[in-house]
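Some chains have been omitted; the remaining ones sit where they do in the full complex.
Chain lettering (A, B, C and D) follows the sequence in which the chains are written, and residue indices restart at 1 in each chain.
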Amino acid sequence: MSTGSTDPALRIDALSCVRGDRMLFRDLDFDLDAGELLHLKGENGSGKTTLLRALAGLLLPESGEIRWRGADIRRLREEYSRHLLYLGHLNGIKGDLTAVENLRITAVLDGFRLTESRAWEVLGKIGLRGHEDLPSKHLSQGQKRRVALARLLVNRASLWILDEPFTALDVAAVQLLQEVIRRHVDNGGLAVVTTHQAVAMIGEQTRSITLGSRA
Amino acid sequence: MASRLVNWFKFSSPATFFPLARKIGVVSTVIAVALIAVGLYMSFFVAPTDYKQGEGYRIIFVHVPASWMSMFIYVVMAGWAALGLIFNTRLSMMMAQALAPTGAMFAFLSLWTGSFWGKPMWGAWWVWDARITSELILLFLYLGYMALRSAIDDPRRADRASAILLLVGVVNVPIIYYSVQWWNTLHQGSTIRLNEESTMDDTMLIAMLIMTLGFWAYSIAVAMSRLRTLILERERSANWVRELASRGG
Amino acid sequence: MMEPLFWIVRRDLTIALRRRSDIFTTLVFFVIVVSLFPLGIGPEPDTLRLIAPGIVWVGALLASMLALEQIFSADHRDGTLEQMLLTPQPVALLVTGKVLAHWLVSGVPLVLISPILGLQYDLSFDALLTLIVSLLLGTPALSLIGAIGAGLTLGLRSGGVLLALLVLPLYIPVLIFGAGAVEATVSGLGGRSHLMMLGAILLGSMVLAPLATAAALRVAED
Amino acid sequence: MAEFFHMGGYALYVWGSFGVTALLMIAEPLILRSRARQVRRRLARMARLEQEVTQ
């Protein structure tokens, strides 16, 4: 309840989430500060996705509070969204638009402009050279994921919430993504990440929380 | 027997048919221009004025050929589609695709000229007569075919899906035709009827036939030209197209 | 042979009953569409009686078509359809099962409620009876024919409207004979010959439509 | 001549029919030709690009 100037960037306070009859987790508390990465662990069905969606404000928790720089995110709404980048199990790209168009429209909605040439550049960097102007529905599973992840290279959000970002990616892409996340955190960003893959998320700033097994 | 089969399959390859399509196209263009010119001359200057309908009846010389072609082309398309499904030949699918817009155009023209005939004869642009209604449905069938094709991006998938639609459609066309006929004759109270002119003047009949043959040749010419474009688009990664492109520009 | 058919029907019925709204909504759509016309046209009973068979039939046709749109799309999206194509069962058989389940869920309630709607338009008892029989013969044919369209438009973005464009022209004979049967009864001519035509259409589509639909589904999953 | 175009009072209908028919039947080949040109130009461009890449 303290709203002093020493607030951590993200504070979770006595958070509980229920799905159906099942209490997924109860009275979860943690803080996350600039430059920290939280690796959320837990077996299948332990509630990781649920927690991440609650953190993003997409899902109303049963009880408890989520505070961003001291203020409840339910109050902040669009103000909170400005600082947030959420990437879930779904890619959030339109199959009928090309990778370039997808990236540019997301940028505009996120509140900044991205020139066409910059979009091409970013997509090339993430390994989609030669596929930039194909309707994305034709892309392979991993390529679609890459289009979604390209946002990470241009976004200005400080809090990244990534749900299984490594699925469907090949080895090269996994490495690239790890690098990108590490750089974000090193530059003072925050990240909450889940993954089952044995991906090294090293760095002294990495913390981890394991959600309990099925209640 | 076997060698003849091989021969046919040789022509079913887009590469070999491409130059042939050009020749067929040129010949039928010449025929079409000639026949339509003669047909128009006869329609306006040889065929006599109708004693009942005056000069207005001359619409028949475009109306009837357009109506016939619109029905005929649909059946031909279905034939190509069946061939394509059975032998898995791309060319026959492209044939069907190349004919569709022309068939739709004739269906539209049949409706248009019919309306322009109906207004002076019946006093209304449109009546729900059986033949008219089934022509309208035929136009919908054409549009459905084209819409389905354009909604599927992969041409090979579009080929097969639209072929199925054509076959289903062609089974239904007679059913639709007779049901509409029945619907209309059962409770058609008004006096409006297409006049079945059994006593048609010979010159009228000949003019109409010539126009029909002209439209036929026109359809072939246009379809061949469209087919060539389709082949180029679809086979653009094939070697012979690349060579053609780098030579011709 | 019959066991997979039975299980497919059972599966789809279970799913439909689990979300009861499925049955309910086709029905309500039908009722609303039929009741909209007096609002658009005006309340004169004579006009209404004149147009009643046509309107009820067009309503049934639209409701059946709308409900049909979903018949394969959910299975396509979650991958159960591609699994069905890979089972050792003939695809046309599975299609028949799905269409049957669909008709039980969406067609039958529509047939059952039709006399009430007919009463709203002041139809006679004989006419109501013909209405029921004609719908009983006509709606399964609509489902079967519509399934072809649903298969062809599967996975295409403009699915709903495109489906309508493909299927409505093919529905026309059913509409003509269905509404025709009722009208003939109203005007005292008797609707038997119309009903027999409807029956013939139903038989024909029972044989041909599943094959065409199976072919369409194979194409859609390519 | 004027009489010919007058068509015994049916000018609008007769010329409306023949006119639109002629219009469409002339327009269709023209549209086709321009599309054929477009396609050929695109193919030529692709061929040039390919040559540049291989050189």
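Basically, a contact is a pair of C-beta atoms (placed from the backbone, for glycine too) under 8 Å apart; a residue touches a chain by one contact, two chains touch by 3 or more.
All figures in this text were calculated on a predicted structure; none of them were measured in a lab.
Overall, this complex is built from protein chains in the amounts A x2, B x1, C x2, D x1.
Quick note on the criterion: only the chains that are shown with their structure count from here on.
Taking each chain's centre as the average of its CA atoms, chain A and chain D sit 54 Å apart. Look at where the CA atoms of chain C average out and do the same for chain D: the two points lie 43 Å apart.
The distance from the centre of chain A to the centre of chain B, with each centre set as the mean of the Cα atoms, comes to 57 Å. In chain B, no residue touches at least two other chains. Shared contact sites, meaning residues of chain C that touch two or more other chains, fall at 157. The touching residues of chain B, when paired with chain C in their complex, are 137, 140-141, 143-144, 147-148, 151-152, 154, 156-157, 160-161, 164-165, 167-169, 171-172, 175-176, 179-180, 182-183, 186-187. Residues 148, 152-153, 156-158, 162, 165-166, 168-170, 172-173, 176-177, 180, 183-184, 187, 197, 201, 208, 212, 215-216, 219-220, 222 of chain C are the ones touching chain B in the complex.
Here chain D touches chain B in the complex through residues 4, 7-10, 12-14, 16-18, 20-21, 24-25, 28-29, 32-33, 35-36, 39-40, 43-44, 46-48, 50-51, going by the rule given at the top.
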